[in-house]
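Missing here: one protein chain of the complex. Every other protein chain is in place.
Then we have chain A:
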Amino acid sequence: MRNIFLFIRRYFNFVFFVVLQIAALYILFHYNKFHEAVFSGVANELTGNIGGKYTNVTYYFHLKKTNDDLAKENEELRNKLLANFERPDTTQKIVQDTIPYDTLGHYRKYLYRSARVVNNSVSLPNNTFTINRGENEGIHKNMGVISPTGVAGVVINTSNNYAVVMSLLHRQTKISASLKKTGETGKVLWDGTSPLYVTLKDIPKSAQVVKGDSVVTSPYASHFPPGLLIGTVMDIVDDKTSSFYTLRLKPATNFFNVQFVMVVENLLKDEQAKLEEETNKINQ
């Protein structure tokens, strides 16, 4: 026993070093695996505050561009307004005393909340940005986030007043997408090489793709309303060993200067997920 204590005292520095290493590695791998932040509840508040002050400065320089984007988006939204509602069969009606109804009996499916980006990264292997809305303002994990020009990312972590969004430039991004022209569905990923491009996979070679085609969110994407622009095709990689194309897309959102975003909440997502889960249970 005495020898053990002597050993520990003699190599105390090394033991302490190993303990710190294990602590660091534990947080690192635990965090990446579950997307759970061991400490980011508090950390988000702190770094979000500093980030907010920093963006206040850079915000000023982008005012003109931001205004243009907002005006364009407003115009687009006004044309689209009806698309946010799902119209059920009007011959049968269930009376329900909740707010998601509007007076015409339309279900609201998507709810948009605007937010400002207070912190942003593009040069890391996994890029995220922070927005100034959190749980208090109704932001939860797994909500979609769009910018004035297209899809931006998905919320992965929230605190009371801030939320962290993994942008398209994140290795764990996977968004169901389809070609606007012909409707083939695949998934959008990022391979981590260049922040100027994202990758679209699983498009069958039967599809007729040309450079410049638009890629939009597919009807199966649960975080986003269908038909939102993700990017345009820049490059077609024809892999002879596969019957699928790998397409390089230029993202519609400019992640280098994104200032304002909208968080999209799919109000019917839980209902859909629950139904599918129950069905899976029966099938097993």
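As a working rule, a contact is a pair of C-beta atoms (placed from the backbone, for glycine too) under 8 Å apart; a residue touches a chain by one contact, two chains touch by 3 or more; residues count from 1.
The working rule: contacts and distances are computed from a predicted model.
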**Message:** I notice the complex is incomplete. Of the names "Sarcosine oxidase subunit gamma", "3-oxoadipate CoA-transferase", "Molybdate transport system ATP-binding protein" or "Rod shape-determining protein MreD", which is the UniProt protein name for the chain that's not shown?
**Reply:** "Rod shape-determining protein MreD"
**Complete:** Filtering A:T47, A:T66, A:S214 or A:T232 for touch with the omitted chain leaves A:T47
**Asked** Residues of chain A in contact with the chain that isn't shown?
**Response** 12-14, 16-17, 20-21, 23-29, 31-32, 37-40, 43, 46-47, 54, 119, 121-126, 128, 164, 171, 192-195, 256
